[in-house]
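The complex is shown incomplete by one protein chain, all other protein chains being positioned as in the whole.
Up next, subunit A:
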Amino acid sequence: MTEPVLSVRDLCVEFVTRRGVLRALDRVSFDIGKGEVLGVVGESGAGKSVTGSAVIGLIEPPGRIASGEIRLKGERIDNLSPTAMRQVRGRRIGMVFQDPLTSLNPLYRVGDQLVETIRTHLPLSAAKARTRAIELLAEVGIPAPERRIDGYPHEFSGGMRQRVVLALALCAEPELVIADEPTTALDVSVQAQIITLLKRLCRERGTAVMLITHDMGVIAETADRVAVMYAGRVAEIGPVRDVVSRPFHPYAAGLMGSIPTLETATDRLVQIPGSMPRLTAIPAGCAFNPRCPHAYARCVAERPELLSRGAHAVACHLYDEPGVDAEALVQRDKVAAAVGRSRA
C-alpha cells in the first residue's frame, strides 16, 4: 500500500481546566489515502472538530496535544513550530469551515483575498495570481468570475460564499483538505451543489479530504470511508457501505437507526437510552458501556481496542470475544428493532 497522505496515531488531546484535565481525544488513529474522502461523524462533543483542529495545529491553549503523532506524507507535523506550521497550513492543508461568512474577511474584495493567499504560497506575480484566481472561481462554479472577483463577500449568497471558501482552500493545490461541517449552514438544495463540487474537485486533483459532519446522509453520499466517533474515541471505522448499512459497534448501529430517512417509513425510530457522557465523567472501560444493551463485565473493566478485520475496524469487545457469534448478535438486534417498529 502506498503511503497515506495523513496518518494519525494514538492522538490524545487534553484541556487543562479548573476541574482537572479533560481528555477530548483519547488515542485516536486513522489514515487518509490520496484522493480519498474520510468522513468523520459523531454527535456534539464526540471530538470530531477537535480532531480537525489538531491536524491543522489550531488547538488553542489550554488545550494541548498530550501524546501521539500526526504525519503528513510521512513527515511529523504535530511538533512543528508555529512558523513552520503556518507554511503547512494553507499550502499543504486546505480548510473549509461551517460558516462562510466568518471564513471570509468582510472588508476585502473576494479577489484580493484569493490573490493574497495564492501569492503567500506560490511564487506568482500579482497579475498571474489574479488570472489564477479567476480560473479558480470559474472552476467552483461562480458565474461571470471576471466581474465577481471584485465583489465583497456580502454581495455573495451563502452557497456562493462557500464556493469562494472552497476556492481559497484549493488555491495552493494542497494535499489534504479539512472540511468541518461545510454544508451545515446551507439549505439542502445548496448543500447538494457544494458537496458535489467538493467531491469532484478533490477527485480531479487527488486531494485527500477529511469531511467532518454530523449529517450521515452527506457522509453516505460523499465519503469513501467513515470513522464514527464517540466520547473522543473512534468507535468504528471502515468503508462507507459497511459502516452505514452494516454497522457493528452498538453505538454506530443505534446512531444509524435513529436517523429518519426518505426511503423507509418507520413508525418508531431506534432510541439509544441515556445521553452522551460529559468529558469530566467518561465511564471506565468502554465509554459506551452504560448505554449499551450488550455490555458485560469486561466492558466496564477494560477499554476495547480498535480491532480490524480487513478494512473494517471496530472498538468493541464483542468483536473479538471467543464464543460470541458477533454477527448473530447484530442480526438479533436488527430483528428486535424491526419487531419494535412494526408493533408501534
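In this text, a residue touches a chain if its C-beta (ideal position, glycine included) is under 8 Å from a C-beta of that chain, and two chains touch if they have at least 3 such contacts; residues count from 1.
By our rule, contacts and distances are computed from a predicted model.
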Omitted chain, identified by the protein name its UniProt record gives, among "Sigma-70, region 4", "Class E sortase", "ABC transporter ATP-binding protein" or "FtsX-like permease family protein": "ABC transporter ATP-binding protein"
Candidate in contact with the missing chain, chosen from A:196, A:280 or A:308: A:196
Among A:78, A:215 or A:236, the residue in touch with the chain that has been omitted: A:215
Contact partner of the left-out chain, one of A:17, A:67 or A:157: A:157
Hidden partner chain, touching residue among A:8, A:114, A:133 or A:256: A:256
Residues of subunit A in contact with the chain not shown: 43-44, 141, 157, 159-160, 187-193, 195-196, 214-218, 220-222, 240-241, 244-245, 254-272, 275-276
